[in-house]
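The other protein chains are all here in position, but one chain of the complex has been omitted.
Lettered A and B in written order, each chain numbered from 1.
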Amino acid sequence: MSFASHYSYWATIVLMVLGLYILIARGNLIKKLVGLSIFQTSVYLLYIAPGKLIGGTAPIIAEQFRIYSNPLPHVLILTAIVVGVATLALGLALVVRIYEAYGSIEEDEIIDRDRKAGQDA
Amino acid sequence: MISEHLPILQVVLPLLAAPLIVLFRHATLAWLLAAAASWCSFVIAVLLFFTVPAGGAFDYALGSWAAPWGIGYRIDSASAYVLVLVSLIASVVVTYARTSIAAEVDRDSHYLFYAMFVLCLGGLLGIAATNDAFNLFVFLEISSLSSYVLIAIGRNRRALHAAFQYLIMGTIGATFYVIGVGLLYLMTGTLNMADMAERLAQVGETRPVLSALAFITVGLSLKIALFPLHFWLPNAYASAPSVVSAFLAGTATKVSVYVLMRFLFSVFGARLSLDALHLFDVLVGLSIAATVAASLVALFQDDLKRMLAYSSVAQVGYITLGIALNNADGLTAAVIHLFNHGITKVALFMLVGGIVLRMGTTRFSDMAGLARRMPFTAFGFVVAGLSLIGVPASAGFVTKWYLVMAALERAHWWLAALVVATSLISALYVWRFVEMAYLREPAGEVRRAEAPLSLLIPAWIMVLACTYFGLETSYSLTGAQEAAAALVRGFR
Partner (left out) sequence: MSPQAAILAALVLPVAGAAGILLARRRPNLREAVTLSCAAALFGCVLLLLPVVLAGGRPAVTLFQLLPGINFAFRVEPLGMLFALVASGLWIVNSLYSIGYMRANREHGQTRFYACFALALACTMGIAFASNLLTLFLFYEMLTLVTYPLVTHHQDDEARRGGRTYMIYLLGSSMALLLVAIISTWLGTGNVEFTPGGLLGNEFTNGEIGLLLALFVFGIGKAAVMPFHRWLPAAMVAPTPVSALLHAVAVVKAGVFTVLKVIVYVFGVERIAGLSSVDWLPFVAGFTIIAASVVALRSDNLKRRLAYSTISQLSYVVLAAAILAPLSVIGAALHIAAHAAGKITLFFAAGAIYTAAHKTQVSELDGIGRRMPLTMTAFAIGAISMIGLPPAAGFISKWYMLQGAVSGAHWNAVAVIALSTLLNAAYFLPIVYRAFFAKSAAGEAVHGEAPPLMVAALCITAAATVLLFFFPDVPLALARLMMAD
């Protein structure tokens, strides 16, 4: 149980925090989506890595193999990837619409323009 | 027998309606299909509600794959209660939707609206029906993704940014949830909630389990807009089309609360979840902050929809307070408030939809003399508002009764006092509307322009329901009590 033997978890945590940081720190909507994707990717890793057994193979039953990796996390993460792609696509579509409506994809500029519009009304 | 397959039909019916609607691409046909799907799922939910055995559950194995391998659906009293709530609100809202979206959504995207609506409904029903933690995540994302679209579908450009905000926050919430589920899976090796609960009892308070609890609680708190994670909600509700505000206010946050309760009480068990992490103190603190702060903010809003949205944040505080109190009455209060607040808020948002249609505005100052222009709308708003306050003979009163009782049972006098004090703040913002609508002279000439009946009738059904369920509590209350018992009992 050393630091190195948990390296996949460390990678997960680093990715997770990185993604969240980008989400919070960046005002550009596209960059926010990039951060969101990195954040979600960390979860994929969290699920997949423990499914791997050292020396294990794909779970196709055959005479010569005794150890198999757990297939279930892969299936789950396939689903999660689909969800992630859908989210990203929807997010990008929204950004396109926002750009058409506001002429900007910077959050502070959008809020600023909304405020100005509110004052005019 | 078809009745054996009710649990799956409940979810699949609206999900199947969505692609059909997109194929037909016709506004009226889409409406008919969506309405049929919603009403059918309501009938199914009512059937399930009345047939689910007290103290038991319907188990349904998807594709006949038995539980630990396949995905299992499980309808017990708690999930049946939520199914009825969601499908009831969906049915009333979809009936109302036709006239309302005609005014607020471009005609060529009507069919997309209905497709997203049934998709969202299917997702919400799926969350309540499933017994598989990962399947729940998928349904959560189905309902969330479609609700982002629903919010952004109107003509208001602010809705685009609000939907984007909601997308970011919602995805973070759902991802937190799925991280928590992942940790639980690592510790227990199962995704079936019943098995998970059983094995968690053996694993005990290990650090991964506790962090899973933390991740799931925080993720779901984002979804239910628990203070201070509520910032997405007022923007989303205020800028979305009125139908969407009504639908989401009554269902989306409520279903997420159900999931939170399911995990806290059924999967982790109250002893682990509420004691180990001092969740009681955290939840009580946040609930109080939510009710007080959000009520005060609501009091100073200049927009009717935004006021109602902040009021929703405040009311979520009552629900989580009931959860935190963790006794029979507290949980009953939490469950019945899902229902009571659901119908109340839906009624209010539907009436606001009529105001948007006729007045073209939701600014508070434009509501002067509203009672003369739209007497039935204004009066309905007052009646539903009374339920928001929790005046006797309204649905909100039943919640308050149980919440105060739960607080007193645990000898928290100050909590009981806070509950009543915050309901007085809600009295203030409802009364702000009363004074505006009834006691101010309207600007310009007064023309009687009541909302059309197609909007008024569904809205008034909900308004009357607010009163009915305040007087005749046998269904809503007994159901809530059984649901609370089922949540605590878990999967045994």
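Following the convention adopted for this analysis, contacts are C-beta pairs under 8 Å (C-beta built on N, C-alpha and C of every residue); 3 or more make two chains touch, one makes a residue touch a chain.
Note that this is a predicted model, so its numbers are computed, not measured.
Within the whole complex, touches from the chain that is not shown fall on B. Touching the missing chain, out of B:Trp401, B:Phe433 or B:Trp460, is residue B:Trp401. Checked against the hidden chain, the listed residues B:Phe50, B:Trp65, B:Phe300 or B:Trp431 yield one contact partner: B:Trp431. Interface residues of chain B with the unshown chain, by the touch rule above, are 386, 389-393, 398, 400-401, 404-405, 408-409, 416-417, 420-421, 423-424, 427, 431, 435, 438-439, 471-474, 477.
We take it that only the chains that are shown with their structure count from here on.
Here the CA centre of chain A is 27 Å from the CA centre of chain B. Every residue of chain A that touches chain B in the complex is listed here, in rising order: 16, 20, 23, 29, 32, 36, 39-40, 43, 46-47, 50, 73, 76, 79-80, 83, 86-87, 90-91, 94-95, 97-98, 101-102, 107, 110-111, 114. Across the complex, chain A is touched by residues 134, 137-138, 141, 145, 148-149, 152, 157-158, 160-161, 163-164, 167-168, 171-172, 175, 178-179, 182-183, 185-186, 191 of chain B.
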